[in-house]
Every structure is written in C-alpha cells, then in structure tokens.
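Structure below; questions to follow.
With one protein chain withheld, the remaining protein chains of the complex are depicted in position.
Then we have chain A:
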Amino acid sequence: MEISEYVNPEGLRIDGRRRKELRKIEIEMGKLEQVDGSALFVEGFTRVMASVCGPKEVENRSKAVEDKAFISVEFLSATFSTRKRTKMSKKDRRVLEICSIIRKTFEPVLQLELFPESEISIFIQVLQADGGVESACINAVTLALIDAGIPMIDFVCSCTGTYLDSFCILDTNFIEETAGGSILIAAILAKSKKVVSTQMKISRLKMENFTELLELVVDGCSRIYDLMEDATRKRTKEQLNSQTALIK
C-alpha cells in the first residue's frame, strides 16, 4: 500500500486521529494469579502483558549482586502479534534491545538496595504489536511493579513520537513507525518531571525539530500518566472494598 501523505490537509492521520491525539488506552491489573504482580496494557491495537516475580532468590548464582537486587528481563513476542508471522528468537537483536531499555529505565527508579542478593524478574509478552511496543512495555511493567508492591521512587510512563512529513506526530501506529521518519521513545518520571530514558531510531533530525518532538512526547507521557494513575487508584479501591479486614 502506497501512502502519499501521513497527515492530510485537514490535519488528520491515516487512522483518523489528529497529530497530538493518543489512541484508546485500557488497563487491567492483577490478572495473573501465579505471579506477584501483573498488568495488561492496551493502546489501540498494541496489547502487552507484563508480569513481575520477586524479590526472590537468584536462580543463576553467578548473576547475584552483593549489595542490591538484580533485574532480569525476559521479552517474548507472540508469533501472531506482528503482520508477518515470524518467530523471534531469544537472542534476536530487537529482543535484547528492548530488554536493555527496560532494565536501564527501571534500575534508577526501583529501590534495589533494599533487597541485596536477590532477583526481580520481569516477563513481557507482546500479544499484538501495532507500533509503540517499547512504550507499551515500559507502561505495563510500571503497573505490574506497583501491583507487586516493589518499592520505587517514582512512577515511570512512556510514549512514542515521530517526525513525518515535517510534522511531529504523537503515539505512532505501525504504518507511521515504518514510514521512515525519526522515532523518539521517551520515558519520564511523572511526579518529579524528569526524563529517565530516550531512544532515537533513524536519527537525522534538526535540533529545533527534536526539541519540539521531545516536548510533544513528554506531554503525551503526562497524559498517559493520568490514565495510569486513575487505573491504579481504581484497582487499589477495589482491593480495599474486598478486603476491609486489613485496613481497620
């Protein structure tokens, strides 16, 4: 399919959104029984399930760190999640990249020094991939960590943006992501308004465009944060109502 323009003269994108519009977000927390914490993050047609186990004993003794917990990340992409039915191996470059993004984003945020010589393992399962997978992963992992009750100093949320046809576009879908523009993935600390990690792909961008794009993405992050906050509050209230015994 040839696409001549990604933003039409009326200012609408190929999926009918405006430039700064997010897709519909749905959040479900605590779906899985077997793990300590889990969350499902749905953003448009992107659907990511994250689960957290730990802090537990280190499985591989050689990986144990003396004074803090070690984060292990496992990323699985379902074969049916992408347009092309492909099986991603565990040593695929993309898998390792996402694992390292997740680890580097959460290492400064979690209070790992409270659990020396232990392991916090994060599992990510992509069920549907339609652009913004990395951001969805970060958001899902944040929610799963909160559900598991692992101490973290701030709330991390992430968003993706791109520069296409001399426009800055927020929350890209698959077509916009593969269109060849520069993609920026940013993760921010919602309460202290700091940027934890940024990731550029195909990076050839003028400086003024970059600042414009970064501002747009950070704004998107804070809008996603509001939704995540609502979901977390709702979930805690549900638990509170069902377990009044603990609170008195």
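Here is the rule we use: contacts are C-beta pairs under 8 Å (C-beta built on N, C-alpha and C of every residue); 3 or more make two chains touch, one makes a residue touch a chain; residues count from 1.
Please note the rule applied: contacts and distances are computed from a predicted model.
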Protein name, per the UniProt record, of whichever chain is missing from view ("Ribosomal RNA-processing protein 40", "EKC/KEOPS complex subunit CGI121", "General transcription and DNA repair factor IIH subunit TFB5" or "NTF2-like protein"): "Ribosomal RNA-processing protein 40"
Touching the absent chain when the full complex is considered, from A:R18, A:K56 or A:K90: A:K56
Contact partner of the left-out chain, one of A:A148, A:C168, A:I185 or A:L213: A:A148
Hidden partner chain, residues of chain A it touches: 36-37, 54-57, 69, 111, 113-118, 146-155, 189-192, 229, 232-233, 236-237, 239-240, 242-248
